[in-house]
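As you look at this complex, bear in mind that one protein chain is not there, while each of the others sits in place.
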Amino acid sequence: MDFLTIIDYLGTFAFAISGIRLASAKRFDWFGAYVVGFVTAVGGGTIRDLLLDVTPFWMLQASYLVVTAAALGFVILFGKYVIHLNNTFFIFDAIGLGLFAVVGIEKSIAHGYPMWVGIIMGTLTGAAGGVLRDTLINEVPLIFRKEIYALACVFGGLVYYSCLFFDVPPTITQVCAAVSVILARLLAVKYHVSLPTLRGEN
Amino acid sequence: MDFLTIIDYLGTFAFAISGIRLASAKRFDWFGAYVVGFVTAVGGGTIRDLLLDVTPFWMLQASYLVVTAAALGFVILFGKYVIHLNNTFFIFDAIGLGLFAVVGIEKSIAHGYPMWVGIIMGTLTGAAGGVLRDTLINEVPLIFRKEIYALACVFGGLVYYSCLFFDVPPTITQVCAAVSVILARLLAVKYHVSLPTLRGEN
Partner (left out) sequence: MDFLTIIDYLGTFAFAISGIRLASAKRFDWFGAYVVGFVTAVGGGTIRDLLLDVTPFWMLQASYLVVTAAALGFVILFGKYVIHLNNTFFIFDAIGLGLFAVVGIEKSIAHGYPMWVGIIMGTLTGAAGGVLRDTLINEVPLIFRKEIYALACVFGGLVYYSCLFFDVPPTITQVCAAVSVILARLLAVKYHVSLPTLRGEN
């Protein structure tokens, strides 16, 4: 198991935990919490793969199901203490966001799409799972109102393509883009950076 | 029209009725109720077919539209008496669940997917239409909080693959799996079997 796989599973675990916790706040049963956790973790990548017309990534290996099961077991066993790990999960979540964004961009490039499609796919991979999660638990999607989240993926995408433009080697490009997403996200939360809200008319 | 087709249409009818009734409780108009009924009936199979990258089954024959129209006509004409048929619809719904789960499993196998994908596809075919229905009417999905529903499909999937493992003939395998789903569902409702709920943190 190489480094990237470990990060992938950590990100999946953190995304699944966020879905399971919000589902449990709505008094979902174990199965419902598992489904919401799984959708949170793989939903963004699934939308991406449907749009790119490739087999959804989680249908090719069972590991995402297993990681989600581990997340559910974790919340069941350590539910009371999970709240003390908020900062840990927040870090995992940001790391997952950065990794997922890069994965989405590279999959778009592999299928011959231009830059702007790549940035959309990176952002969908990172952020659309959370939107599906909030739809399933019948809440207004959090990412449309809180600190910068999806926009961090857009920023990382711009960094990625800037690196491509200057012929930066692939590995460094990936690291730069992922770190940009993670830093943008961490700084946004630390300094409560949000976008302006539109003023409603009524 | 063979036996399986009749069961398929009965299941579709029961699923459509459940969508139409919930839509009418939200004061949807006839068109809205028709759409919710149709999505409830074919939504799970549609998600399955999109994931498997095949043409959605209802685009190949108009009969599902017709069955949904019949369900709408039925509710319009006999709305007041429908409530007395709750037990009948519940039986149809359980039978549809069992049949749909088996259809989903076999379509996955036909496309070369392993057991765990087949079980997911069977469960999606049976249960995802109800989740889409609840999303459209803006309610928290029922199946994540009430008596065992989707899990009955998972159980039926395990029975199906156990039969495969022991070289049981195809028809008996199908019947065993479908009956397992139906029995699991009926017993769960009769004895109010639910999964544990996760305790929310706040």
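To keep things simple, chains are lettered A and B as they appear, and every chain counts its residues starting from 1.
Here, contacts are C-beta pairs under 8 Å (C-beta built on N, C-alpha and C of every residue); 3 or more make two chains touch, one makes a residue touch a chain.
Not measured: the values here are computed from a predicted model.
> Going by the contact rule already stated, which one of B:Ile6, B:Met59 or B:Ile172 would touch the omitted chain in the full complex?
Touches the omitted chain: B:Met59.
> Out of B:Ala14, B:Val36 or B:Leu99, which touches the unshown chain?
Here the residue in touch with the unshown chain is B:Val36.
> Given that one chain is not shown, which residue among B:Leu4, B:Ile76, B:Ala110 or B:Val193 touches it?
Only one of B:Leu4, B:Ile76, B:Ala110 or B:Val193 touches the chain omitted from view, namely B:Ile76.
> Which parts of chain A are in contact with the chain that was left out?
Residues of chain A in touch with the missing chain: 50-51, 53, 113-114, 116-117, 131, 135, 138-141, 143-145, 148, 150-151, 194-202.
> If the hidden chain were put back, which residues of chain B would touch it?
20-21, 23-33, 35-36, 46, 50, 53, 55-56, 59, 62, 65, 75-76, 79-80, 82-83, 135-138
As a working rule, only the chains that are shown with their structure count from here on.
> With chain centres defined as C-alpha means, what is the inter-centre distance between chain A and chain B in Å?
30
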